[in-house]
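With one protein chain held back, the other chains of the complex are shown just where they sit.
For subunit A:
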Amino acid sequence: MLLSIVSEVSRWAIPFLLLVIPVAGFFRGVKVYESFVEGAEEGFETAVRIIPFLVGMLVAIGVFRASGAMAYFVKFINPIMMLIGAPGEVLPLAVMRPLSGGGALGIATELIGAHGPDSFIGRLASTMQGSTDTTFYVLTVYFGSVGIRRYRYAVTLGLIADITGLLASVFIINLLFGG
(Lines give C-alpha, C1' and ligand atoms only; values in the text may rest on other atoms or scores of the structure.)
Protein backbone atom coordinates (compact mmCIF):
# COMPACT_ATOMS: atom_id res chain seq x y z
CA MET A 1 0.00 0.00 0.00
CA LEU A 2 2.60 2.50 1.12
CA LEU A 3 4.90 1.31 -1.64
CA SER A 4 2.31 1.96 -4.32
CA ILE A 5 1.52 5.43 -2.95
CA VAL A 6 5.20 6.33 -2.74
CA SER A 7 6.01 5.03 -6.19
CA GLU A 8 2.94 6.75 -7.69
CA VAL A 9 3.96 10.06 -6.11
CA SER A 10 7.49 9.68 -7.51
CA ARG A 11 6.15 8.77 -10.95
CA TRP A 12 3.74 11.72 -11.06
CA ALA A 13 5.80 14.42 -9.37
CA ILE A 14 7.66 15.72 -12.42
CA PRO A 15 4.84 15.35 -15.01
CA PHE A 16 2.57 17.10 -12.48
CA LEU A 17 4.91 20.10 -12.18
CA LEU A 18 5.37 20.21 -15.96
CA LEU A 19 1.60 20.32 -16.38
CA VAL A 20 0.45 22.56 -13.54
CA ILE A 21 3.06 25.32 -13.79
CA PRO A 22 2.66 26.12 -17.53
CA VAL A 23 -1.14 25.75 -17.43
CA ALA A 24 -1.48 27.99 -14.39
CA GLY A 25 0.94 30.45 -16.01
CA PHE A 26 -1.12 30.53 -19.19
CA PHE A 27 -4.33 31.36 -17.35
CA ARG A 28 -2.55 34.09 -15.42
CA GLY A 29 -1.60 35.74 -18.71
CA VAL A 30 2.07 34.71 -18.83
CA LYS A 31 3.60 34.21 -22.28
CA VAL A 32 4.55 30.73 -21.19
CA TYR A 33 6.88 29.63 -23.98
CA GLU A 34 8.80 32.91 -24.18
CA SER A 35 9.11 33.00 -20.42
CA PHE A 36 10.35 29.39 -20.35
CA VAL A 37 13.05 30.08 -22.93
CA GLU A 38 14.21 33.17 -21.07
CA GLY A 39 14.67 31.16 -17.89
CA ALA A 40 16.26 28.19 -19.66
CA GLU A 41 18.92 30.45 -21.14
CA GLU A 42 20.62 30.67 -17.74
CA GLY A 43 21.01 26.89 -17.59
CA PHE A 44 23.94 26.69 -19.97
CA GLU A 45 25.92 29.46 -18.37
CA THR A 46 25.51 28.03 -14.87
CA ALA A 47 26.49 24.51 -15.93
CA VAL A 48 29.67 25.76 -17.61
CA ARG A 49 30.61 27.93 -14.64
CA ILE A 50 30.68 24.97 -12.25
CA ILE A 51 33.15 22.91 -14.38
CA PRO A 52 36.39 24.08 -12.67
CA PHE A 53 34.96 23.30 -9.23
CA LEU A 54 33.71 19.90 -10.27
CA VAL A 55 37.04 18.99 -11.86
CA GLY A 56 39.03 20.18 -8.82
CA MET A 57 36.94 18.25 -6.33
CA LEU A 58 36.51 15.08 -8.38
CA VAL A 59 40.25 14.82 -9.13
CA ALA A 60 41.21 15.05 -5.44
CA ILE A 61 38.56 12.51 -4.44
CA GLY A 62 39.40 10.22 -7.36
CA VAL A 63 43.10 10.16 -6.42
CA PHE A 64 42.28 9.62 -2.73
CA ARG A 65 40.04 6.69 -3.55
CA ALA A 66 42.00 4.96 -6.32
CA SER A 67 45.32 5.11 -4.43
CA GLY A 68 43.93 3.06 -1.55
CA ALA A 69 44.28 5.96 0.90
CA MET A 70 40.56 5.83 1.57
CA ALA A 71 40.78 2.15 2.51
CA TYR A 72 43.45 3.01 5.12
CA PHE A 73 41.35 5.85 6.42
CA VAL A 74 38.37 3.51 6.77
CA LYS A 75 40.48 1.00 8.72
CA PHE A 76 41.70 3.80 10.99
CA ILE A 77 38.22 4.99 12.05
CA ASN A 78 36.62 1.54 12.12
CA PRO A 79 36.88 1.22 15.96
CA ILE A 80 34.82 4.41 16.34
CA MET A 81 32.09 2.97 14.15
CA MET A 82 31.94 -0.24 16.18
CA LEU A 83 31.53 1.89 19.27
CA ILE A 84 28.30 3.49 17.99
CA GLY A 85 26.76 0.18 16.92
CA ALA A 86 27.40 0.25 13.18
CA PRO A 87 29.01 -2.72 11.46
CA GLY A 88 32.38 -1.95 9.83
CA GLU A 89 30.99 -2.85 6.41
CA VAL A 90 29.00 0.40 6.16
CA LEU A 91 31.99 2.62 6.97
CA PRO A 92 33.17 3.11 3.37
CA LEU A 93 29.67 4.39 2.61
CA ALA A 94 29.79 6.84 5.53
CA VAL A 95 33.17 8.16 4.38
CA MET A 96 32.24 8.36 0.71
CA ARG A 97 28.84 9.98 1.22
CA PRO A 98 29.95 13.61 1.77
CA LEU A 99 32.50 13.34 -1.05
CA SER A 100 30.75 11.81 -4.03
CA GLY A 101 27.08 11.03 -4.69
CA GLY A 102 27.83 8.56 -7.47
CA GLY A 103 30.57 6.85 -5.46
CA ALA A 104 28.33 6.52 -2.41
CA LEU A 105 25.44 5.18 -4.46
CA GLY A 106 27.81 2.60 -5.93
CA ILE A 107 28.90 1.46 -2.45
CA ALA A 108 25.30 1.41 -1.17
CA THR A 109 24.16 -0.64 -4.16
CA GLU A 110 27.03 -3.06 -3.64
CA LEU A 111 26.24 -3.43 0.10
CA ILE A 112 22.53 -3.97 -0.56
CA GLY A 113 23.35 -6.53 -3.24
CA ALA A 114 25.95 -8.40 -1.18
CA HIS A 115 24.07 -8.54 2.15
CA GLY A 116 20.49 -8.42 0.86
CA PRO A 117 18.14 -5.40 1.01
CA ASP A 118 16.34 -6.77 4.08
CA SER A 119 19.44 -7.51 6.12
CA PHE A 120 20.57 -5.21 8.94
CA ILE A 121 23.41 -3.87 6.78
CA GLY A 122 21.11 -3.51 3.77
CA ARG A 123 18.60 -1.46 5.74
CA LEU A 124 21.27 0.64 7.37
CA ALA A 125 23.01 1.35 4.05
CA SER A 126 19.65 2.32 2.49
CA THR A 127 18.80 4.72 5.31
CA MET A 128 22.28 6.24 5.39
CA GLN A 129 22.26 6.82 1.65
CA GLY A 130 18.91 8.61 1.88
CA SER A 131 19.71 10.60 5.02
CA THR A 132 23.00 12.31 4.28
CA ASP A 133 24.17 14.42 1.40
CA THR A 134 27.20 15.02 -0.77
CA THR A 135 28.26 17.97 1.37
CA PHE A 136 31.61 18.67 -0.29
CA TYR A 137 30.15 18.44 -3.74
CA VAL A 138 27.31 20.79 -2.85
CA LEU A 139 29.71 23.17 -1.09
CA THR A 140 32.22 23.46 -3.92
CA VAL A 141 29.67 23.56 -6.71
CA TYR A 142 27.16 25.92 -5.09
CA PHE A 143 29.77 28.32 -3.70
CA GLY A 144 31.98 27.98 -6.75
CA SER A 145 29.19 28.95 -9.11
CA VAL A 146 28.98 32.42 -7.55
CA GLY A 147 32.71 32.90 -6.91
CA ILE A 148 32.76 32.45 -3.14
CA ARG A 149 36.23 31.50 -1.91
CA ARG A 150 35.90 31.84 1.85
CA TYR A 151 33.37 29.37 3.23
CA ARG A 152 32.91 30.86 6.70
CA TYR A 153 31.66 27.99 8.91
CA ALA A 154 29.83 26.16 6.13
CA VAL A 155 32.19 23.14 6.07
CA THR A 156 31.77 22.57 9.82
CA LEU A 157 28.03 23.00 9.49
CA GLY A 158 27.74 20.57 6.56
CA LEU A 159 29.77 17.94 8.38
CA ILE A 160 27.65 18.35 11.54
CA ALA A 161 24.56 17.75 9.40
CA ASP A 162 26.08 14.67 7.77
CA ILE A 163 27.35 13.13 11.00
CA THR A 164 23.97 13.71 12.65
CA GLY A 165 22.18 12.04 9.73
CA LEU A 166 24.58 9.13 9.98
CA LEU A 167 24.23 8.69 13.76
CA ALA A 168 20.44 9.06 13.57
CA SER A 169 20.34 6.34 10.87
CA VAL A 170 22.40 3.97 13.02
CA PHE A 171 20.23 4.73 16.05
CA ILE A 172 16.85 4.24 14.37
CA ILE A 173 17.85 1.08 12.47
CA ASN A 174 19.26 -0.44 15.66
CA LEU A 175 16.05 0.51 17.46
CA LEU A 176 13.67 -0.89 14.82
CA PHE A 177 15.57 -3.82 13.39
CA GLY A 178 18.44 -4.47 15.85
CA GLY A 179 18.83 -7.97 17.23
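Here, a contact is a pair of C-beta atoms (placed from the backbone, for glycine too) under 8 Å apart; a residue touches a chain by one contact, two chains touch by 3 or more; residues count from 1.
To be clear about the criterion, contacts and distances are computed from a predicted model.
Taking the options "Zinc ribbon domain-containing protein", "(2Fe-2S)-binding protein", "Spore maturation protein" or "S24 family peptidase" in turn, only "Spore maturation protein" matches the UniProt protein name of the chain that is not displayed.
In the full complex, subunit A touches the omitted chain through residues 2-3, 6-7, 9-10, 13-14, 17-18, 21-22, 24-25, 28, 30, 32, 35-44, 46-48, 50-51, 54-69, 72-73, 101, 105, 108-109, 112-113, 116-118, 122-123, 126-136, 138-143, 145-158, 160-162, 164-165, 168-169, 172-173, 176.
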